[in-house]
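Omission of a single protein chain aside, the complex is shown with its protein chains in their original locations.
Then we have chain A:
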Amino acid sequence: MSETYDFLFKFLVIGNAGTGKSCLLHQFIEKRFKDDSNHTIGVEFGSKIINVVNKYVKLQIWDTAGQERFRSVTRSYYRGAAGALLVYDITSRETYNALTNWLTDARMLASQNIVIILCGNKKDLDADREVTFLEASRFAQENELMFLETSALTGENVEEAFIQCARKILNKIESGELDPERMGSGIQYGDAALRQLRSPRRGQAESAQECGC
């Protein structure tokens, strides 16, 4: 791979169905709004390298299905996530009310130390707002979350959300609060050489043979 980066973080995007998770991801990666997105079944992926405090960080983003029943499946994706965007829709109280459940899942299944940013999406639909900024802000504070209101449509605060989350993780690494070497931290060093060393040689021997298909 030609791309170089200092760190790789695994990110999750979680929250109820229809809150705009996939659109946030699309906006973040493609810098435009996707108005014809299919609903996510299972999980979708995206990755992007960003520059945060002079470090190149590759974000590996797992965009999960929001419908309640998919939780049994999406739970298997949480493992080893370093950060998460917890998304609700400011025009739907129902999606806001579900936040606690999502939070529990994330902390339990990913890691206690997972860095979460709360995103009140669809900021552009202010006229239909059902959840006030203040209210959500308080919730974020109580639960030690960062908080932003975003709009996947206009792109407002979208990149910001990812960057803030990544910045906090970097800070935690620097302060020693997070150890990238620890298994399941969701953080990897991005040094290409280091990665190759880590993958065993026998891997190459194996991959040389055809899949017996």
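One rule holds in what follows: contacts are C-beta pairs under 8 Å (C-beta built on N, C-alpha and C of every residue); 3 or more make two chains touch, one makes a residue touch a chain; residues count from 1.
In this text, contacts and distances are computed from a predicted model.
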Determine which name in "LADA_0F14026g1_1", "Nuclear cap-binding protein subunit 2", "UV-stimulated scaffold protein A C-terminal domain-containing protein" or "Rab-GAP TBC domain-containing protein" the UniProt entry assigns to the undisplayed chain of the complex. "Rab-GAP TBC domain-containing protein"
Taking the entire complex into account, which one of A:Y77, A:W102, A:F139 or A:F162 touches the absent chain? A:Y77
From the listed residues A:S37, A:N113, A:S137 or A:N171, report the one that touches the chain absent from this view. A:S37
Tell me where the left-out chain touches chain A, residue by residue. 1, 17-18, 32-39, 41-45, 47, 60, 65, 67-70, 72-73, 76-77, 195, 199, 203-204, 206-213
